[in-house]
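Only one protein chain is missing; all other protein chains are in place.
And then subunit A:
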Amino acid sequence: DEIGLIPCPEARYNRSPIVLVENKLGVESWCVKFLLPYVHNKLLLYRQRKQWLNKDELIDITCTLLLLNPDFTTAWNVRKELILSGTLNPLKDLHLGKLALTKFPKSPETWIHRRWILQQLIQENLPSLATKGNLGTAPVERIHRLVQEEMKVCSEAAGRYPSNYNAWSHRIWVLQHLAKLTVKVLLDELSSTKYWVSMHVSDHSGFHYRQFLLNSLIRRTVTDNSILVRNQMVNEQNPSLQKEEEIAGTEAACAEEQSMDLPRCLDEEMELCSELIDNYPGHETLWCHSDESLSNSHHSPATSHMAQAMDVDGLNESSSKQGYTQETKRLKRAPVQDSLGPEMEYQFVDKVLSTCRDVDQARFATAYRKWLVTFLGQ
């Protein structure tokens, strides 16, 4: 379940450089300078059609290559061809990638290949799937398991390299394309990453992920509300359509349930920020996150449905992201009368300023206070 290089500059004993202990694979470093050029050359000769390799040899060679250097695109592409021809089980490549990531947690080519595999799997256009590994489970369940596994792989890779852009980007991609950004998945991810970000307070990518989750939840609520409002409008025109009303009724219940969660999520996020800022002085990421969370919670759409419906029509028509930047949010939505929020923030910042001894912390707190004044206009 893990690979690594054992620093060992010279072959001391006449034995294999491969070491396997407790399911972890080690390769003694002295052999790499022989092994890598050898397999690399073999693959290139095959690609240039100067030397034939059969399917099993190809699988072995590419596997070796990729565990030594997973950014070798050609090797991944050879495996793509094997998968498309039905000779190689794509799930094996997910496992190979996972293994490569234990040593190379950023490897861009590994993540890219992974996305290709996942796309193939959800499109279900591979001949090998019909016969292997499927066991006839329902597609929804299979996708759910794939998503959970991806979350785990991303989390481990994120832990192996600070601010691992590629790992977190992949995580976002999986939610967008496999999990379809359902409310349940977004809330689950919020709770399961809470502990992780508390343990990695300078990991900007981790906190950005939480912003992505919260923004997706906000967008979800806004879209659901607009469906609700449109249905209400339809109802008003056709009071005799019972079925419509029922649908509107259940959607109202859903929307309310979701909109009840949203302010609480945003409040919890602010609490998390404040707690982490107190415990770990001087981390710019936490203050950035705090800025944005406060901005979101102050302009939460959950509290004024009708106004949001108008905005949503406009937002849906233009496909630009303008609607979600801080500036236009302020312009489009009237601030909610919530006297508790800003008061608490001022108290929090003033407390930090009076008690902190870390220079950076003081600087961030001062900047935050200035921002509060501009933003809240008080």
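We adopt the following convention: contacts are C-beta pairs under 8 Å (C-beta built on N, C-alpha and C of every residue); 3 or more make two chains touch, one makes a residue touch a chain; residues count from 1.
What we mean here is this: contacts and distances are computed from a predicted model.
Q: Quick one: the chain not pictured, UniProt calls it what, "Trafficking protein particle complex subunit 3-like protein", "pantothenate kinase", "Protein farnesyltransferase subunit beta" or "Dynein 2 intermediate chain 2"?
A: When "Trafficking protein particle complex subunit 3-like protein", "pantothenate kinase", "Protein farnesyltransferase subunit beta" or "Dynein 2 intermediate chain 2" are compared with UniProt, the left-out chain turns out to be "Protein farnesyltransferase subunit beta".
Q: With the missing chain put back, one of A:2, A:71, A:268 or A:284 would touch it. Which one?
A: Once the missing chain is taken into account, the touching residue is A:284.
Q: Among A:176, A:192 or A:279, choose the residue that contacts the chain missing from this document, as touch is defined above.
A: That would be A:176, which touches the missing chain.
Q: Mind pulling the subunit A residues that touch the left-out chain?
A: The missing chain touches subunit A at positions 73, 77, 80, 108, 112, 115-116, 162-163, 165, 168-169, 172, 176, 202-205, 208, 211-212, 215, 283-285, 288, 292, 295, 319-322, 324-328.
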